[in-house]
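Have a look at this one before I ask anything.
Apart from one protein chain that is not included, each protein chain of the complex appears where it belongs.
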Amino acid sequence: MHMQRYVGVVGPGEATPEQRGIARQVGGLLAGRRATVVTGGLGGVMAAASRGAIEAGGTTLGLLPGDDRSEGNPYLTVVIPTGLGEMRNALLVRSCDAIVAVGGSWGTMSEIALAVRTGVPVVAIGGWRMPAGGVLDVESPAEAVECLHALLWRKEP
Amino acid sequence: MHMQRYVGVVGPGEATPEQRGIARQVGGLLAGRRATVVTGGLGGVMAAASRGAIEAGGTTLGLLPGDDRSEGNPYLTVVIPTGLGEMRNALLVRSCDAIVAVGGSWGTMSEIALAVRTGVPVVAIGGWRMPAGGVLDVESPAEAVECLHALLWRKEP
Amino acid sequence: MHMQRYVGVVGPGEATPEQRGIARQVGGLLAGRRATVVTGGLGGVMAAASRGAIEAGGTTLGLLPGDDRSEGNPYLTVVIPTGLGEMRNALLVRSCDAIVAVGGSWGTMSEIALAVRTGVPVVAIGGWRMPAGGVLDVESPAEAVECLHALLWRKEP
Partner (left out) sequence: MHMQRYVGVVGPGEATPEQRGIARQVGGLLAGRRATVVTGGLGGVMAAASRGAIEAGGTTLGLLPGDDRSEGNPYLTVVIPTGLGEMRNALLVRSCDAIVAVGGSWGTMSEIALAVRTGVPVVAIGGWRMPAGGVLDVESPAEAVECLHALLWRKEP
């Protein structure tokens, strides 16, 4: 049986149109690979990635910081009002087999750092300059998903 | 728009055939009402309720105590390896609009108690004798879902 | 070296004068045994147990549900605004080598259930009737601490 993969797409809630476009493409490509797309459940990059995945027939999970489910964006198969505040960033990383970061913010950086710290692969598109090695910089959604393919899917027999 | 409801089905991982039968029926009836079924993701009552929901075309969420996704039962749309241990019982309660308890155990009791404490309605079938008021005892899966209907769906305009 | 023991004292935030009196004695006796007293950091049984421990020269830890440290009672050596809501009940149980329950409430029951579930010994004074075995019922603060002594301290070489 093919093990289901979970890929987080992280990035700012206040995103530029370009970042939202990239996130939506990433979500769509991940759904095409049958990965479940995990986000923080709010707007910006989170909503765009979830939307891309849903539009491609995929499954999405949103882990909200607050305790009100109605704050989730409309593109979530399952939405959890964790009530954990920013501690949910750590739950998100733990829920994922890999992370794609689109754009930069301190919240995004916390997720990247927790991922590298705990051995979850991170691919970044157009974000902040990283202060140390451990993150794979790519140029496009297609390249991001190619890298993930090599990391996640090919290692299966 | 119809707000999606999330209903937890909690009960022992080591369940009797009767408890598993009840849990599977509850899962199926909840899926018939289009509720997402939330469990602790393991065996016994958790697997049976998830199976019933999936067989009825529903959506299921499993919140595992450990950090290994492969420990989840095969009936989960989304499975989160929370790594929280029994602390995930509290996350499960927070994720739900109501709880159905099938059978009794100390883990189940912790979920019932957290639910009553935080105002999440609890319906119980065939479990432990409760030490105080706050839990609705019912006789059958059908009665359980009728009660939930009154609690969760009728309050919508 | 003598390993420091942590004992939780749990019970209602709205407590009777008798419950507060018992909790204060329990706190004092635990401090006399050099145990750190752990509570949920608020009023009622929590404040009384902490007060008893501090008055006896002991150390206390309060794990608040909210994120405002000033909500802690005045008898806490260390107070953590966990922001976890009732999920902090699970963190409290995990922080303790044993639990003393004074009086009953659904919050208290959640802590007792999580403790029994995870193998943390529980001693109860004057609380709810337990629905199953696993909790040691005692009559007085002195008896409670005697039982804990047998459980926690004697097993050391």
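Letters are used for the chains, namely A, B and C, taken in the order the chains are written, and counting of residues starts over at 1 for each.
Basically, a residue touches a chain if its C-beta (ideal position, glycine included) is under 8 Å from a C-beta of that chain, and two chains touch if they have at least 3 such contacts.
Computed from a prediction, not measured in an experiment: that's the story for all the values here.
Colleague: Report, in label order, the displayed chains that the undisplayed chain touches.
Modeller: Within the full complex, the chain not displayed touches A, B, C.
Colleague: If I consider the whole complex, including the chain that's not displayed, which of C:L29, C:I80 or C:L152 touches that chain?
Modeller: Residue touching the chain left out of view: C:I80.
Colleague: For chain A, which residues reach the chain that was dropped from this view?
Modeller: 84-87, 89-91, 93-94, 104-107, 109-110, 113-114, 116-118, 128-132, 134
Colleague: To test your reading of the contact rule: which positions on chain B touch the chain that is missing from view?
Modeller: 67, 83-85, 87
Colleague: Which residue numbers on chain C touch the omitted chain?
Modeller: Per the touch rule, chain C residues meeting the hidden chain are 3-4, 6, 36, 59, 61, 67, 69-70, 77-83, 91, 94-95.
Here is the rule we go by: only the chains that are shown with their structure count from here on.
Colleague: Roughly how far is chain B from chain C, centre to centre by C-alpha average, rounded to an integer in Å?
Modeller: That gives a centre separation of 30 Å.
Colleague: Would you please write down the residue numbers of chain B that are in contact with two or more other chains?
Modeller: 91, 94
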